[in-house]
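Handing you this structure, nothing more for now.
Let's look at subunit A:
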Amino acid sequence: ACGPSAGTPSDSASGSSSSAKAKARTLDEIKESGELKVAVFSDKAPFGYIDKDGKNAGYDVYFAQRLAKDLGVEVKYTSVDPAARVDVLTSNKVDVVLANFTVTDERAQKVDFAKPYMKVALGVVSPEDAPITDVSQLDGKTLIIAKGTTAETWFEKNAPNVKLQKYDQYADAYNALLDGRGDAFSTDNTEVLAWAKSNKGFTVGITKLGDEDTIAPAVQKGNKELLDFINDEIVKLGEEDFFHKDYEETLEPVYGNEANPDDIVVEGGEVDD
Partner candidate 1 sequence: MFDWSFVQRYAPFFVNGALMTLFICAIGIALSLVVGLICAGIELARIPVARQLVRVYIEISRNTPLLVQLYFLFFGLPKLGVVWSAETCAIVGLGFLGGSYMAEAMRAGLEAVPEVQRETAYVLGLSPWQSIVRVVLPQAVSSAIPGVVANVIFLIKESSVVSAIALADVMYMAKDLIGMYYNTYESLFMLVISYLVILLPISLFGLWLERRFDYERR
Partner candidate 2 sequence: MTEQNGDAAALSVRHLAKQYANANKRVLDDVSFEVPKGRVLVVVGPSGSGKSTLLRAIAGLEPIQGGDIALGGEVIETGRPGSEKAGRSARSSELRTRIGMVFQSYDLFPNKTVLGNIMMAPVLVLGRDKAEVEREAIELLKRVGLADRKDAWPHELSGGQRQRIAICRALILHPEVLLFDEITAALDPEMVREVLDVMIGLARAGQTMVIVTHEMRFARAIADEVMLLEDGRIIERCDDPERFFTQPETERARQFLRTFEFERAGHDKP
């Protein structure tokens, strides 16, 4: 192990060994090492963030903890930027990515996705006094996005007239929106809804954009053993309505009763509509 810790569990990046093979670890190797290395967001409340005490928390984290518990190991978190999610897997910096990772074709070529545990579409949040309610309104305007998100890909492909202002990190993107550096911000609708609820003066003018997508855990390409384990786990957890519980613990405090959990949560890996 190399490197000191900044006191948060999320910095496993600096706690893990600094060099290893880029080949994924087997289930046995994970169990033997006693820890599951998971990539999560550290600035995307309420899905993956650092709370006031400096601890990782959120919907993804709740799942990660359970996954590790059922494996009989501890979790080691690595915080990632959206754009780094594929590379942390290909270079074997983590075993699993649980960072609101939307399943797309491009990504599926590089990593293996397990069964989904959430569903999303894109949403657009904008200031209340100049709301954006349709994509056409964005023509010639500046849209803030985070690099490496599905929102980026969607707007690059479908809205060539929108000026994109891209940040490495969600936190920077939100700050930019607060400081009025762009006309709107787009990312997963779950995410913008949550954010608009807790930030006065902002509204989600577009709640559903593009295809409905799913969010799933991802492992390194070809790591079938771990993939199968996670798939089994998701099916098993579906029987106990685990993700609804997760929702109650982490998302409900934010969304309150305005949202229907079934719009977000996927149980047992089965998207029902």
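Couple of notes before you dig in:
Just so we're on the same page, a residue touches a chain if its C-beta (ideal position, glycine included) is under 8 Å from a C-beta of that chain, and two chains touch if they have at least 3 such contacts; residues count from 1.
The candidates were selected such that all candidates are chains of the complex that A comes from, given by their letters.
As the structure is a prediction and not an experimental result, all values here were calculated from the model.
When you check 1 or 2 against subunit A in this complex, the one that touches it is 1. Subunit A contributes residues 81-84, 86-87, 90, 106-107, 109-110, 147-148, 152-153, 156, 165-168, 172, 175-176, 178-181 to its touches with candidate 1 in the complex.
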